[in-house]
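In what follows, a single structure is set out as structure tokens and then discussed.
With one protein chain removed, the remaining protein chains of the complex are shown where they sit.
Labels A and B are assigned to the chains in the order they are written; within every chain, residues are numbered from 1.
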Amino acid sequence: MQALDQIFVTLKQWILALSFWPDVIKPILSALISIVPIMVVFGSCFAVTTIMERKGLGRFQNRYGPNRVGPFGLLQPIADAIKMLTKEDIVPFSADKVLHFLAPIVLCVPVWLTFSVLPFGRNMSAIDLDAGLLFFFALGASSELAVFMAGWSSRNKYAMVGAMRAIAQMISYEIPLVLSTVTVVMIVGTLSLNDIVLAQTGFTFGFIPNWHVLTPWGFAAFLFFMIAATAETNRAPFDLPEAESEIIAGYLTEYSGFKYALFFLGEYLGLFAITGLAVTLFLGGWSAPLPFLNFIPSWLWFFAKFGTLIAIFIWIRATVPRLRMDQLMKFCWKFLVPLTLINLFTTAAWHFAGTWQFSGAPIVRWLICAAIVAAAYVGMGRGLTLNRYPKRIYRYAE
Amino acid sequence: MPSNGPSLITFFVFAAITLVSAIGAMSLRNMVHCGLSLAMSFAGLAALYLQLNAEFVGFAQILVYVGAVAILIVFTILLTKNADVHLPRASRGWLSGLAIAFAVCAAIAVPILKSPSLNRLAPAAPSHSVQRIGEQLMTTYVLPLEAIALLLTAALLGGVVIAMRDDPVDKLKPKADLQPQRRRGAEAAMESTSQRLGG
Partner (left out) sequence: MTPLAYYIVFSALLFSVGLAGALTRRNAILVLIGIELMLNAANLNFIAFWRYNPNGTEMAGLMFVIFSIAIAAAEAAVGLAIIIAIYRHYRTTQVEAVERLKG
């Protein structure tokens, strides 16, 4: 099973060892062999996710999704691609042409770059950077500039309003996103994503995996990370900046054809990247949940967890109503940020309680940390909604 | 001992990008273009830091400067309605400003180019890691770290307080002042109609 697990690594080494490559192009070839499969895999993930999302949303809403194009509508992405590519590319007359053209590119390039540090399997990350997590967040922050460029260059009121809302939302939710990952960095002690996954590969008591989501602080941090990730990628219930019923398409209003497809692609790829990061940081990356399941290759585990999280995102999109802008902001600054700060404190308590030596210490520290997290959540939740909503009065027809 | 230092071609490419976008940031007509050109020069500088094996600083530069400071500058340009204004070239003393800047550049660059000790090539890449940076931050540089924490808190609070609106004070003014104007307007309207009708 080791062979199946490392099949891609050995394939790459075999290709590089072929004798007819000149030495000069070996580094470029090595980079290409790492990059091209990532682009192919996540490109096809994008196509599959669009159709799965539409069919999933349809089923949630008690209707069929698209079912015309292929068997059960599964060839719909091809129809979508043909439509996007053959649509006329309209640029408004008074738009800023250079910025209007550059905005989708500035969005897509950093998002593609973020895939290079994610570990997809054992020894299977494209680059192993010492500061990989910081690299990821730096590129996530640069995509906000693209949103602004798109909104402003369209010279459209709705586009500008949508862009400002989107940027305000993305900047605000970066704070809970980064703070919840700081807890993981504190415990593991490194910013390298490969090392973070390696730290989660053991099993305590023989069958409970060492994943961070199974610790109280890690569970809280995972929830905050998922909420902040939903907001960062402008996905429901935080999709006010691009909601069709609110603001037409927000900052994407003046884009059509291939550029719109690029924005769409960039948004979904951002979702995939953040989901991959959530799997890496909290769900143990490519490690198996139970020790006897190690025969399944590591990359299959990564994509299984990844697919589960994407399905959860689609589920949340179908279920939860949209948040208004002020509700969104209040939720971030008044609820998530204090809770993530308290989570930092809980993580520190966990780390220092790990040095206790009396018997039953692991259970005690689990209980203490869980108590702090639960008390903080309940306290903040109740405290913030104390006198906000009056008691409901039911009136019946007499 | 010359070893794997930054290569010359990539240095010139990144330096050209950074310099051109910096000159653009200072001389473009449209202010939003200035702000975005500044973001590009920040990105070029981050590339130079990465070339110099300072990865943590390079990524922090992108995260802080491109991801926050550039967006802040662009937001301020929009909030102060400078977005579609075409700026005049420069103020009256622009020639002397350029002359001073040129003099400063010459004063720094000429001694550097003439000095023999600065003409050296790079030694081997320093052995540092993010762990070492963290260790140093917590041991040798803990005092600047705490000072920065204080400074950032003060800047956060100060920024919010300075940019806050003064409206709550205005809301306390009584609304009765508006009534006389409306009555006067109504009276004036009645007079004009009576004049037209009555002759």
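Some observations on this one:
Operating definition for what follows: a residue touches a chain if its C-beta (ideal position, glycine included) is under 8 Å from a C-beta of that chain, and two chains touch if they have at least 3 such contacts.
Note that the structure is predicted; figures quoted are calculated from it, not measured.
The chain that is not displayed touches the following shown chains in the complete assembly: B. Residues of subunit B in contact with the chain left out of this view: 2, 5-8, 11, 15, 18-19, 22-23, 25-27, 31, 34-35, 38, 41-42, 45, 48-49, 52-54, 56-57, 60-61, 64-65, 68-69, 72-73, 76-77, 79-80, 82, 87-88, 90-91, 93-94, 97-98, 100-102, 104-105, 108-109, 112-113, 115, 118-128, 132-133, 136-137, 140-141, 144, 148, 151-152, 155-156, 158-160, 162-163, 165-166.
In this section, only the chains that are shown with their structure count from here on.
As a whole-number value, the distance joining the C-alpha centres of subunit A and subunit B reads 29 Å. Contacts from subunit A toward subunit B in the complex involve residues 99, 129-131, 134-135, 137-142, 144-145, 148-149, 152, 164, 167, 171, 174, 189-192. For subunit B in complex with subunit A, the residues that touch the partner chain are 32-33, 36, 39, 43, 55-56, 59-60, 62-63, 66-68, 70-71, 74-75, 78, 83, 129-131.
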